[in-house]
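The other protein chains are all here in position, but one chain of the complex has been omitted.
After this line comes chain A, so read on.
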Amino acid sequence: MIDVAEVSCRIHGTEILAPATLRIPDGQITALIGPNGAGKSTLLRLIGRIAPLQSGRVSIDGLDLAGTASDRLARQMAFLGQSTALASRLRVGELVAFGRWPHCHGRPGPDDRAAVAAALAEFGLVGLAGRFMDELSGGQAQRAHLAMAAAQDTPWLLLDEPMNNLDLAHARTLMEALARRRAQGGSALVVLHDLNFAAGWADRVVAMKAGRIHAEGTPDEVLTSDILSDLYDTPIEVGRHRGRPLVLHHM
């Protein structure tokens, strides 16, 4: 479980995240939704200890962020940020292999190699393993970053808009991968803009708006016409499909 207690964030005196308290259960896929600028990435970066905690406490599976070695935390959660620019020139296989750093510190053993191979296969990258990252399409590069996070093989995955640049088939492959992990007890906290992926795959939905947690619950509870119209300040209809909400926001 990720336990977020009274976590807030100010930048240059402006509060961009009001004190938030939140429990994210493990063994589930939790979707974090909300309009641009709502504070989703901010919250995710605080939980992923990418941004330093200014106030409040976060613990992940009982490990307090402030009191646990970063190296230990890297075996508990993998974080993939919204921007995936790379300064170094790397091949796909090399990037994915870096996901094993918390386990092998640069000396990969058979387990590490197997994890890298599995991650490459999971995201359809076997044929691209030898290509340089800067010679890939946007979606191929995004898949390589996802594979790197997967290779880290952590109980938790923290993903910020992981569908960026992915075509619809690969977007679904990603959700299937998360569901496979969930079946083995894995957990994920995922920032999603496509609400139907949240409706179709998430166990819980957390909606944020203007630096606050706006609504929280199961997809059935949160993905309603009223809540979503209010959340995005635009009329949104919600139908149903195969017993789950179907969000109609395109017209």
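The working rule: a residue touches a chain if its C-beta (ideal position, glycine included) is under 8 Å from a C-beta of that chain, and two chains touch if they have at least 3 such contacts; residues count from 1.
As a convention for this text, contacts and distances are computed from a predicted model.
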The complex's invisible chain, by UniProt name, from "SufE family protein", "Aldehyde oxidase", "Enterobactin ABC transporter permease" or "Xanthine dehydrogenase family protein subunit M": "Enterobactin ABC transporter permease"
Which residue of A:Arg57, A:Arg75 or A:Arg172 touches the chain not shown here: A:Arg75
Option from A:Pro19, A:Pro35, A:Pro108 or A:Gly200 whose C-beta touches the chain left out: A:Pro108
Where the unshown chain meets chain A, residue by residue: 48-50, 69-75, 77-81, 85-91, 93-95, 97-99, 101-102, 105-106, 108, 112-113, 116, 129-130, 132, 152
